[in-house]
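A single protein chain has been removed from this complex, and every other one stays in its place.
So that you can tell them apart, the chains are marked A and B in the order they are listed, and the count of residues begins at 1 in each.
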Amino acid sequence: MKRRQFNQALAAAGIAAGLAPFGIVRAQSQKLKVGVLLPRSGVQALIGQSCQKGADLAPAVIRQVLGVDIELMNADTESNADTARTRAERLIQEGAHVLVGAFDSGHTAAIAQVAEQRGIPHIINVAAAPQITEQGYKFVFRNFPTAIDLTRNGLALMGEIFRTTNTVPRSAVFMHVNDTFGQAMAKGVGAMLPHLDFLPFKVLDTIAYDPAAKDLTVEVSKAKATNADFLMLVCRLNDAIILRREMAKQRWNPMGIISPGSPGLYEEQYTKALGPLAEYAICNTVWFNPKSEMTKTVGAAFRQQNPKDMLDFHGTNVGYTFDAIMIAADAFRRARTTDPKALADAIRQTDIPVSRRMSLGGPIRFNPKGQVEGNLSAAIQNLKGRPTVTLPAEYAEAKVVFPSPGYKKT
Amino acid sequence: MNRRAQTLLALLALALLVLPAFASNYVMSVATLILFFAFTGQAWNVMMGFAGQLSLGHSLYVGVGAYTAAGLFFHYGLGPWAGLWLAILLCVLLGAAIGFLAFRFGISGVYFALLTIAFAEFTRIGFDHIDWLGGPGGLFIKVAQRDQIDLLNFRGPPAMYYYAMLALAAGALALCAWLLRSRAGYYWQAIREDEEAAQALGINTFRWKMLAVILSAAMTAVSGVFFAFYYNNLFPEQIFHISRSIEIILGPIIGGIGTLFGPILGAAVLTLLADGITELMSAFGIEIPGVKQVFYGIVLLVVIMFLPNGIWPTLARRLGIARQR
Partner (left out) sequence: MPLDLVTNVLIAGVLTGLVYGLMALGLSVIFGVVRVVNFAHGEMMTIAMYAAVLLFAQWQLDPFLAILPVAAVFFVLGYLLQVWMINPFITRPEYSQFMLLVAVAIIMVNALLMVFGPSARNVQVEYQLESFALGPILFDKARVYSGAAAVAVSALLFAFFKFSRSGKAIRACADNYLGAKVVGLDVKHLYGLTFGLGSACVAVAGCLMVLLVDVTPLLGPGYTLLAFVIVIVGGLGSMGGALLGGVLIGVSEAMAGLFITPSAKSMVSFALLILVLLFRPQGLLGRRT
């Protein structure tokens, strides 16, 4: 390309880019337009794309279940707060009536501000930072537990595990990833654990590690040296894999790994990468309800759209994202208008029964802060290569195994 | 600056001043982002474009500035106007310390660039361990809902942030124009072209380089304070990250390093390019994650290969504006 041609091309691109923002807002339609903001590229691409699967199948399922037409407007936040913010503005200008997103707490907070300013309802699918629903927002709603609720549920399930298996671990070593989520969880654990009589074990050491760490030799050596009965772990995915391998190399076999609530252990890649080593890890975390009607319906749609994927590995992301869109559609059905204010009022009145939601928890009802309180966690254990619900008993698909069979008392 | 240039500048200023009356909220948010990067790029340009000191760690000053003002607001309810001065002071001290160490120990070129990265990364991990500022959990400052403008606490509608950023960008432009014509500007140019020769001419290169670093740090601190009160939440992982530093410097390099309008043009081109590609992708129904960034990278590559001095010098010639340095 000659320089002149190049300059012309550049000018043409400039014009296209310059005109794009002034796109004319389309005429109001009978459909509810849902703007879905997820990190489909950048560092959080993995989870963003997993959540997107839940959004993609939502319109068809919701038409079938509620008889309501919705149209998705997808936007990629690129794992970047600036982009999240401008994309949210763009979706609103393009005529989105409701926003759904956006997994990362920082990006979600940026989108929430835009939504509040414009008076467009924002339903959060996944984001645990408690601060987001503490700002006095009128248009921001969250059907996901805060880090505090997540920890409380996770520790309660831990007690349940020990009770059902009749085990009494005396000590634990607590390892957690030192990022936004890991630190919030660690704070919760640190604050609650001493007051919980049903968890009598002692935490011998707390080891925080770098989320970008590519080598966890020291961390595992330190943990092993404490000689703790079990490992309490708050992790992400890649570090969890490195950590589990390192445990094998260092021949450390504690009673088990229990997470009070984090991603990582139940994910597809964990099982794929580790094979038999992935077995018996337990994660007490938000999950989808394996016994709900909605899970069956969504599950069927999921298998049709993603024949290569297993629902178990995407269920939580799919479930919470689907439910967020479901909340919007349900409000639209009752409000019979796309007027944002009326939609927000309708969302506030939401009362979706357990059979109509996919994620695990009680009926979806928002408190005055716009937060759903009754969301539950489940103890998910990797059994035969599949993340399986083992507790609470009413949703259990199998019995919890603890200590893991490889455990030898030292 | 010739007649034509003055007319064009006046028209641009007018257009920017009346923009909020016509533009949608989306355009406003993009425009605010462009001005933010234009201002920050201008700040970086003082150090690199004028004085020839390559900093790849400018996120350090954005972050320290943002955290200082936000921390004071969060803990003591001190508004940004008080925090601003402390933020500037801290960043000036930090910049002075880095500059002093580097220039006294004779570190230049690539080594200086890597030193700036090291300080930014060091600080990022350091902030992960400051509980008082939220650590990796982030610092959330209260988003008070106000439709009217509250300048004291820097709260208000998007137009207020836009005008604030516009004022900052215009102020930086004026400051840089003045600097370039002042003694400092000529000394910097001499240092940038050939430091040893400049020294031989009796220029105290250490002093003038320090001035560039300090000015640049102070200006970047201001953009950090703006960032804190525009976004209202801060995470070390995001604000100190090296990708932030790269974002800051792409604009001036693409626009035209060492020029007055390069940083502004570069910020506009890159932001519009990013959003333009996204729009084009969605118009063609392409939804493969990563495609956008690949195109973005290719455009960067082409510009740097065929327009080594950036877009502005070429554009200025085309527009018939006397070429500015």
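Things worth noting here:
The definition used in the following text is that a contact is a pair of C-beta atoms (placed from the backbone, for glycine too) under 8 Å apart; a residue touches a chain by one contact, two chains touch by 3 or more.
Just so you know, these numbers come straight off a predicted model, no measurement behind them.
Of the listed positions A:Gln269, A:Thr337 or A:Ser404, the one in contact with the omitted chain in the full complex is A:Gln269. Here one chain is not drawn; of A:Arg251, A:Lys384 or A:Lys408, the residue touching it is A:Arg251.
Note that of B:Leu16, B:Leu86, B:Ile107 or B:Met281, the residue touching the chain absent from this view is B:Ile107. Contact between subunit A and the absent chain runs through residues 41-43, 45-46, 48-49, 178, 207-210, 212-219, 221-222, 225, 237-238, 241-242, 245, 248-251, 268-269, 273, 275, 277. Mapped onto subunit B, contacts with the missing chain fall at residues 48, 54, 56, 101-102, 105-107, 109-111, 113-115, 117-119, 121-122, 125-126, 128-129, 242-243, 246, 249-250, 253-254, 257, 288-294, 296-298, 300-301, 304-305, 308.
Assume only the chains that are shown with their structure count from here on.
A separation of 34 Å divides the Cα centre of subunit A from that of subunit B. Taken in their complex, subunit A has these residues touching subunit B: 1, 3, 6-7, 10, 13-14, 16-18, 20-23, 40-41, 45, 48-49, 74, 76, 78, 81-83, 85-87, 89-90, 92-93, 105-106, 109-110, 113-114, 116-118, 129, 131-132, 135-138, 178-180, 182-184, 187, 210-211.
Across the interface of their complex, subunit A is touched by residues 23-30, 33, 125, 128, 135-138, 140, 142-143, 145, 157-158, 231-233, 235, 237-238, 269, 272-280, 287, 289-290, 292-293, 299, 302-303, 306, 311, 314 of subunit B.
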